[in-house]
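Apart from one protein chain that is not included, each protein chain of the complex appears where it belongs.
== chain A ==
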Amino acid sequence: MEVNGQLALTVLMGLFLVAVAAWLARVENWRSYTPVAGGGAFGQKDSYGSEEKPSGVIRWLTTVDHKDIGILYGAYGLIAFAVGGLMVVVMRIELIDPGMSLISNTFYNSLLTSHGITMLFLFGTPIIAAFSNYLVPLLIGADDMAFPRINAIAFWLLPPAALLIWAGFFPLPDVIPAQTAWTMYTPLSTGAGAGNQANAGVDLMLLGLHLSGVSATMGAINFIATIFTERGDDVSWANLDIFSWTILTQSGLILFAFPLLGSAIVMLLFDRNFGTAFFSGEGGAILWQHLFWFFGHPEVYILVLPPMGIVSYVIPRFSGRRLFGFKFVVYSTLAIGVLSFGVWAHHMFATGMDPRLRASFMAVSLAIAIPSAVKTFNWITTMWNGRVRLTTPMLFSVGFVSNFIIGGVTGVFLASIPVDLVLHDTYYVVGHFHYVVMGAIAFAGFSGLYYWFPLYTGRMYQKTLGKAHFWLSMIGTNITFFAMILLGYGGMPRRYATFLPQFATLHQLATVGALLLLVGQIIFVWNFVQSWLEGPEIEDGDPWNLRQSGLYTAEWDWFDQKQQTAIADGGDPDDETALTDGGHVDEPADDRSDA
């Protein structure tokens, strides 16, 4: 039986490799590699956009174009957002009632774990990469990323990562979902004790998380190289845009944080499978927390800095004036980047660590409020006396500022040791970080998605639906997460599927808010998909009338040129059969059928 299993696996693996090789031989003309490596030198100087790419699905599987990869990241991020969101809807419905009613407590724990990891690693990081991949090369005047193929590898590591992280939910024999929470605290996550966390589902999740970290690191190296070496002649450090600054800082944080997570995860996998004792021995639990949070706190800023960049980019466009205190917004970004590595132990105030260490971490944590406040005041002063236009992207950006203030101020209280010791592990913490993660980060994501919608689709979204999406999200967010802050004051501990009846009203309120959020996001999906397919086409390169106020930027200039080029050569995107991209000229029949 054992031998037969091995044999079957060998045959399957062999067949898979042969299929890959056959497909590669079909897609790649091995003899087409020439020093020019591309169609540009073959007299297609006036070509633009996608004409050098294969058509159909093959285009998306093989693309190394930063704009296509940006769109792939975006689609991936939004799918993950839907999955993570639906997971939490099930959890919130379960929490209407104090007892265990809809789902089992263990399934609740599984959803809780996956919701956190999905939202942070499969939605948060990729949706930021969507914006940065599409926009940074356009903003800095680069032809593409410094390493286009590495860029593609970084993206394609993510789908397997998602499958591995969600593997426990698939009907695989003997595999159950991880129930470690996203922090994966040891000794629970080492599989010790009488629990069920020695299951392979946890190993699969750890592998998936490791892959997503590898992907993020590759992306970060690419962005650092691109911003340092690929800037256009007219782009200097002095006039580098605010979004690229935040991406550069974020990439620096990723470079120092994610490899550490990767190493810690490998050590944890060794503990689980190969009998090492990094985290299962004495002090192992604290060691894991130190390593995890040394990554985990910078991760917060990895997720929030680029959204702050988007907001710093969008608010001036609809306020009719330039960003107030641009330099100080950049300095505060860099300051947050540096300080973010000195605050991790504020997640561990309740572990009984040395009080002197604890006090120093409290001081640095409180200090990080200063650059954050600098940004907040600069956003407000940018709008102050400005010619404010409340378009959907602007609404989401203003919503970001509002929610970030609540999320930030609750964070300042948590940074204080005595307050933290009372509120630690309560819903107050959950409310605090959801104000930042949903209320701020996701809002900035939506702001960017709406603001650049004409850029990447060539069409306009439906404004009324956009506003409905905003208001449902804003009200839903504040109902859900303010109720959580109150629950935390009341002493409701986090992570539980059941609770005492005294918390029922606030939990029900939070569920109502979550359902409002759900309705808002359904409207968003409808608006997004339908407008992409059928929205009114944009004919002007300046859909937001930015030229009027002197706030026109490079990416719209690129868009404008693309529009004009498309008009100049007849604007017929279907007429692209006879172009040279590695041998497709020989198979016109295939191209035509795809076109």
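As a working rule, contacts are C-beta pairs under 8 Å (C-beta built on N, C-alpha and C of every residue); 3 or more make two chains touch, one makes a residue touch a chain; residues count from 1.
Following the convention adopted for this analysis, contacts and distances are computed from a predicted model.
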Original post:
For the complex's missing chain, which UniProt name, "GTP-binding protein", "Redoxin domain-containing protein", "Cox cluster protein" or "Copper ABC transporter permease"?
Top reply: "Cox cluster protein"
**OP:** Decide which residue listed in A:Glu94, A:Asp203, A:Asp271 or A:Asp420 touches the omitted chain of the complex.
**Re:** A:Asp203
Subject >> Absent-chain contact - pick from A:Ala152, A:Met205, A:Met267 or A:Ala510 >> reply: A:Ala152
**OP:** Would you indicate which residue among A:Pro98, A:Gly141, A:Pro259 or A:Gly386 is in contact with the undisplayed chain?
**Re:** A:Gly141
Original post:
So which bits of chain A touch the chain we can't see?
Top reply: 6, 9-10, 12-14, 16-17, 20, 23-24, 27-28, 31, 33-41, 44-48, 50-54, 58-59, 61-65, 68, 138, 141, 143-144, 148-153, 155-157, 160-161, 164, 200, 203-204, 207, 210-211, 214, 232, 269, 273-274, 554, 557-558, 561-562, 565, 581-582
